[in-house]
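Encoded as structure tokens, here's the structure I'll be asking about.
Every protein chain but one is kept in place in this view of the complex.
Then we have chain A:
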Amino acid sequence: GQTAPEKPEIIKCRSPEKETFSCWWKPGYDGGLPTNYTLLYTKENHPEVIECPDYKTSGPYSCYFDKKHTSLWTIYIIVVNATNEKGSNASEPFFVDVTYIIEPYPPTNVSLTVEKKHLLVKWFPPLLVDVKYGWLTLVYELRLKSEKAQEWEIHFTGKQTHFKVFSLHPGENHVVQVRCKPDHGFWSEWSPESYVQIPKIFQEKDMTVW
């Protein structure tokens, strides 16, 4: 028969650039009735209860907090209510500080240029991230392999947004991806795969030491 909805569960909150953030929840069984979800929150040193400012921007079962509603170094206490004709059920409170949930989008515009003795890889920070001003510091990691190979070769490039790769397989197609991480936070996903064909006559860098 028709019942009150099961309690929803808040599953994740993330900020892509330390200026806004989003939270997502998983609905429970809706009791066989149309069910409405409301996200309510309070903030450390702001005890009044506020409703989610934007349920749309981050997709279904989500709440998007724009710049005006986002503070760092502040604990948010978030609860989601599920309501239908038969009743209502609230999630467990979810405690989050935006400071510790930074997960950027992948780097953009990865470009590959075959030069005389190396492959030059260049990229840009993800969109909307303010690296120039120093509010967010990003570091990068690049991975590359010949299309036939199994193992990736990984290079940590620090804050640099370009990198020269010397260890290449002449005559083979290579795939390259880049990802980034804030100074304190989570790695992004890898960028989409970029491909480059290394010419057969490619001159390996002379690695003789003596």
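Quick note on the criterion: a residue touches a chain if its C-beta (ideal position, glycine included) is under 8 Å from a C-beta of that chain, and two chains touch if they have at least 3 such contacts; residues count from 1.
Just so we're on the same page, contacts and distances are computed from a predicted model.
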Checklist entry - Can you pick, from "Eukaryotic translation initiation factor 3 subunit B", "Vacuolar fusion protein MON1", "Prolactin" or "Mediator of RNA polymerase II transcription subunit 29", the UniProt protein name of the chain not displayed? => result "Prolactin"
Next on the checklist: Please identify which residue in A:T70, A:T157 or A:S194 touches the non-displayed chain.
Outcome noted: A:T70
Item to check | Positions on chain A where the hidden chain makes contact | outcome: 18-19, 44-45, 67, 70-75, 77, 95, 97, 99, 130-135, 137, 183-184
